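The complex appears here without one of its protein chains, the remainder shown in place.
Labels for the chains are A and B, by order of writing; each one numbers its residues from 1.
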Amino acid sequence: MTDATHVDGNALGGLLMEVFGREMTDAHGCCASCGTVNPLGAMRVYRSAGDVMRCPTCDNVTIVMVVIRERTRLHVAGVRWIEPVA
Amino acid sequence: MAGTAVLRRLTWAIAEVEDRTDETPRVRSLTFEVPGWPGHLPGQHLDVRLTAEDGYQAQRSYSIATPADGSRVTITVERLDDGEVSPYLTDVLVIGDRVELRGPIGGYFVWEPGRGGPLLLIAGGSGIAPLMAMLRARVRAGSDVPVRMLLSWRSGEDVIYADELNAIAGDATGVEITHTFTRSAPDGWMGRTGRLDREALASLAWTPSERPLAYVCGPTGLVEAVASALVELGHDPARVLTERFGPTGG
Partner (left out) sequence: MSFISRGFQRRQAPTAASDRVPPGQYVTRDFPVLSAGATPRIGLDEWRLELVGEVDQPRRWSWQEFTALPAEDVTVDIHCVTKWSKLDTPWKGVSLDTLLDGVETSAGFVVAHSYGGYTTNLPLDDLTGGKAWVAYRYDGEPLAPEHGGPARLLVPHLYFWKSAKWLRAVELRTDDAPGFWEGYGYHNYGDPWQEQRYSGD
């Protein structure tokens, strides 16, 4: 599959910082679908009506960020865990 | 590690434009004086927010092109014809103007000499900006981490930081810089043309057994192709870091 419509998790660095209150692009996330661990900054991000992060290994949706009426909501059902660096 | 591990709220600061440099006909570097800037690591970016009189806001991210320098930060912006923010930054802002920005942001696509190498820096067009921060940091620190920098440009007039890159390649030991042109080469160019495909990378990059740390930045298509090729050549995917900024930056 080729496409040029995605960016890296880095692009969400500011939004993630707003939600978590700290740098999160180097935090690790464990994909709930395949179990692979990747830094959030390494996930593929598709930006449209919301920001859809996908596991770089299995392509499943890990995190979805939606800004609705100026409130940012993070949907995290696609990760088993997130671990920020110390 | 300063700048990433510190817990702090990300707030908007009002920065002042201190300097403007024309890099190419379409690319401008802007230096801001940012009160309270906590410093940053090479590879990090900042967010710029513009607000119109009617309250409309637009926000974009730009890589910081310089290593930490007190409260000064420099970004290098390519003007996109149909962009909303980039033409404002390149054409409207003058020295003394003020702009809202926040940062530094990013903990993943980051390098400093302590991380070692050898370092493989690959960029397409204005994707060079964060890699330039890394290269400038390496030179300033007098580090001996070996660097191979591979730069893909459309044409000769698109080369950003040309003089500085030539100077670094000439003066610094252990830094090799290779340019390639994909559309039209400068007059008299005897070097490489064509894309950074698998074959080009096999001949120009470090070998997988040398275990380089690779940073690839640029339009999504280029980054995708280069990162996949590096992995296919045998490089450890965990040591191939990417910063894609999409087909348009805005």
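By definition in this document, a residue touches a chain if its C-beta (ideal position, glycine included) is under 8 Å from a C-beta of that chain, and two chains touch if they have at least 3 such contacts.
Keep in mind the model is a prediction, meaning the values are calculated, not measured.
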Among the chains present in the display, which ones are touched by the chain that isn't there?
A, B
From B:18, B:69 or B:100, residue that would touch the chain that is not displayed
B:100
Absent-chain contact - pick from B:51, B:155, B:193 or B:207:
B:51
Residues of subunit A (touch criterion as defined above) contacting the omitted chain:
1-3, 5-6, 44, 46-50, 52, 54, 59, 61, 64, 66, 68-69, 73, 75
Which subunit B residues would touch the chain omitted from the figure, given the whole complex?
12, 14, 50-58, 82-84, 88, 92, 97-100
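Methods note: only the chains that are shown with their structure count from here on.
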Which integer distance in Å separates the CA centroid of subunit A from that of subunit B?
22
Contacts from subunit B onto subunit A in the complex sit at residues 4-5, 7-10, 45, 47, 59, 61, 102-103, 105-110, 219-221, 224, 241-247
Within their complex, subunit A touches subunit B through residues 2, 4-11, 13-14, 17-18, 21-27, 39-42, 47, 85-86
